[in-house]
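Left out: one protein chain. Kept in place: all the others.
Now for chain A:
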Amino acid sequence: MNDNLAHPFPRAGWRNALGGLLLAATASLAHAPASAQGYAGLGTEAEGFALPSPETNFSFPRDHGPHPDFRIEWWYLTANLSGEDGNEYGIQWTLFRSALQPGEADGWDSPQIWMGHAGLTTPDAHFVAERLARGGIGQAGVSAHPFEAWIDDWQMRQTGGSTATLGSLSLSARGEGFGYDLSLQSDGPLVFQGNDGYSVKSPDGQASYYYSQPFYRITGTLSLADGPVRVTGEGWLDREWSSQPLSETQDGWDWISLHLATGAKLMGFRLRDRAGEPFTSATWIDPDGTAFPYSDGHLSLTPLAASDVSGADIPTSWQVDLPDRALSVTLSALNPQSWMSTSFPYWEGPVMISGTHSGRGYLEMTGYGPE
């Protein structure tokens, strides 16, 4: 990534540079602060952008929509799926919003830029697509009521159910060699991460607003080269927005969302720090949606084995321990080559859980190179 950012031109081309900018901004929240250093303009200050407040006061459906006064925001859905053909699959659908300046304006003058990432993982293949769009002209955006998030012909749209908890969604995206059309249903409540949705990212206090809807049951169809595959499975939607970068020494993160066979869920992340111990955070979610946040130090994430992915060693097998919940499991990637070769590349793919608990989930890792 350093390379990409140090020389965003001319080889990488404008589009990559823009993608880099966008994710640099995005990453400045959680992913990879090295990038934030690459863009002096994005510095460490919020520069007129709104900042998250520990006194959270969410209102739905309004907060499902965009918050243009914050620098970055995302609508992030991952799903573990089982095909009628007996194969395991995973899909990712993400819409990032990045603001060059706070606020919104009409037409081409809008300072908002949108980026979509779609992924589809099979046991032996991984498909990636990326879209970029300007705000203000309708090519991409999010409306809160009725809920719809879209970029080009990709969309995540409310089809019924509870407006507040986004109980019923349709989801579609396509790229070269793949596509999916899925229907998502959830009876569970929204889950607020950290302290009622105020999620702290470092000992220095950097934080974001962060809530999830982890209870989706999914049916639908994947489109692959060999034809359509009917699938069922479970999905997890993350909503997060902020304006602050990470602290200077944090250089990447490992994030997991696990669907345990018991019906409980676990969200956890580990922010790696060059200057010392990693910063961890976790939320245990009971099957009824009751959330139990765990602050730094309770969760431990330990790499077990690495794979050569795109020329870099990336841990694709992990030991996860949360002693407070007597959880000690091993995560192994469904496909170790789940490399998101987007403008700002990272690893994101489905994992299988074994140990004290079983189940499946999603793993995201940034900052390992070979960016």
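What we mean here is this: a residue touches a chain if its C-beta (ideal position, glycine included) is under 8 Å from a C-beta of that chain, and two chains touch if they have at least 3 such contacts; residues count from 1.
In the analysis below, contacts and distances are computed from a predicted model.
**Student:** Mind telling me which option in "Lactate utilization protein", "Fe-S cluster assembly protein SufD", "Putative ABC transport system permease protein" or "Amino acid/amide ABC transporter membrane protein 2, HAAT family" is what UniProt lists for the chain we can't see?
**Tutor:** "Putative ABC transport system permease protein"
**Student:** Could you tell which one of A:72, A:113 or A:128 touches the chain left off the display?
**Tutor:** Candidates A:72, A:113 or A:128; residue touching the omitted chain: A:113.
**Student:** Which residue among A:76, A:150, A:192 or A:241 touches the omitted chain?
**Tutor:** From the options A:76, A:150, A:192 or A:241, the contact with the absent chain belongs to A:150.
**Student:** Per the definition of touch given earlier, which of A:118, A:132, A:191 or A:301 contacts the omitted chain?
**Tutor:** A:132
**Student:** Even though one chain is hidden, which residues of chain A still touch it in the full complex?
**Tutor:** Touch set of chain A with respect to the missing chain: 7-10, 13-15, 17-18, 20-21, 39, 41, 100-101, 107-109, 111, 113, 132-134, 137-139, 150, 152-153, 155, 174, 179.
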